[in-house]
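Read through the structure below, which is laid out as structure tokens, and then see the notes.
Missing here: one protein chain of the complex. Every other protein chain is in place.
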Amino acid sequence: MTPVQILFIVVAAMTLGAALMVVSSRNLVHSALWLIVSLFGVAVFFALLQAGFLAVVQVVIYIGAIAILFIFVVMLTRKIAQDSGPRFNENWVWAIVVAVVVFAALVWILMGWQGWSTQLAPLGPAADPLRELGIALVSPNAYVLPFELASVLLLAALIGAVMVAWERK
Amino acid sequence: MIPLSWYLVFSAALFSIGLYGVLARKNAVAILMGIELMLNAVNINLVAFWRYRTPQMIGGQAFAVIVFAVAAAEVAVGLALIISVYRRRDSVAADEIDLMKW
Partner (left out) sequence: MFDPINSIANWLSALLASWGLSTGLVIFIMSLISIVVIAVFVLLLDIFLVWVERKVVARFQDRLGPNRLGPFGLIQPIADVIKLLIKEDITPDGADRVVYNLAPVIALATVLLLWAVIPFAPTFLGAGLNVGVLYIVAIGAISTLGIIMAGWASNNKFALLGAFRTVAQVVSYEVPMVIILLIPVILARSMDLQQIVQAQNVWFVVLAPVAAMIFLITSIAEIGRAPFDLIEAESEIVAGFHIEYTGMKFGLFYAGELLHALTVGALVATLFLGGWRGPLLWISPLFGVLWLFMKAFFLYWVIMWIKYSLPRIRIDHMLSFNWKFLTPLALTLLIVSAIMDKILGRPGTAIYTIGMLVTNLIVICITLIILNKYAHIERQRVGETRPVASPDQAGVSMPRQNSSPVSTIH
């Protein structure tokens, strides 16, 4: 067991445990805080996969904005005397069945793929994923069009969210 | 070292947990949290495939960046909708919001 493997198993256990607490916690603010733990675990995985930029962007966007938005909305949509109610609807048994079946199907299909046990090839000394990503996102024969469309999408979402949640007196 | 299979199993597990959260929870905000977990699992998958199979093509990371932007936009609009519904119906339980009008 190399140290990286131990690190992987520890972080994976933490992330999956936190995800389980997210979907089964009684208190919604606790759910949001467990969501933050699991998002942080995902950021650690990005760093392990040598996508350092994505790890930091994950922290900024997910934990710094989306999770805080969740906490705010949870606080704003609580009924006065209710901190917890029935958490699950009446289909929860079928939900467990579907989730387990989906997991088993995904793993079984991927096990038959020839790239299942690809090992990690070193990136090479001259590889600079950060610089390549920056160039790719603004280069006309790479990904500038999805990038600009994503910014238009964010503008539309910004205007839409403000208009939907506007309090009309 | 860590083979690709570990990352794929992990992201499949995270996806399934998010799927369970979406299907089984009553509160609309909790359903959105399940969707966030699923989007994160997809991101891990994308970046793991990029790193292990085609590290010279930066498309994997670019795709993951676009997924970040789309997830942020979707959460913003979804939570705004939930707040708006809460103001009208005074409830965010997903099975109580089952009438089209009034």
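Order as written gives the chain letters A and B; numbering starts at 1 within each chain.
Just so we're on the same page, a residue touches a chain if its C-beta (ideal position, glycine included) is under 8 Å from a C-beta of that chain, and two chains touch if they have at least 3 such contacts.
Owing to the predicted nature of the structure, the values given are computational and were not obtained by experimental measurement.
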If I'm reading the header right, one chain is hidden. Which shown chains does it touch across the whole complex? A
Of A:18, A:36 or A:73, which one is in contact with the hidden chain? A:36
Of A:65, A:93, A:123 or A:156, the residue in touch with the unshown chain: A:65
Footprint left on chain A by the chain that the document does not show: 2-3, 27, 29-30, 33, 36, 52-53, 56-57, 59-60, 63-65, 67-68, 71-72, 75, 130
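Convention: only the chains that are shown with their structure count from here on.
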Taking each chain's centre as its mean C-alpha position, how far apart are chain A and chain B in Å? 6
Enumerate the contact residues on chain A facing chain B in the complex. 2, 4-5, 8, 12, 15-16, 19-20, 22-23, 28, 31-32, 35, 38-39, 42, 45-46, 48-51, 53-54, 57-58, 61-62, 65-66, 69-70, 73-74, 76-77, 79, 85-89, 91-92, 94-96, 98-100, 102-103, 106-107, 110-111, 115-121, 123, 127, 129, 132-133, 136-137, 142-143, 146-147, 150-151, 153-154, 156-158, 160-162, 164-165, 167
In the complex, chain B touches chain A at residues 1-10, 12-21, 23-27, 29-30, 32-34, 36-37, 40, 43-44, 47-48, 50-53, 55-56, 58-59, 61-62, 64-66, 68-77, 79-84, 86-87, 90-95
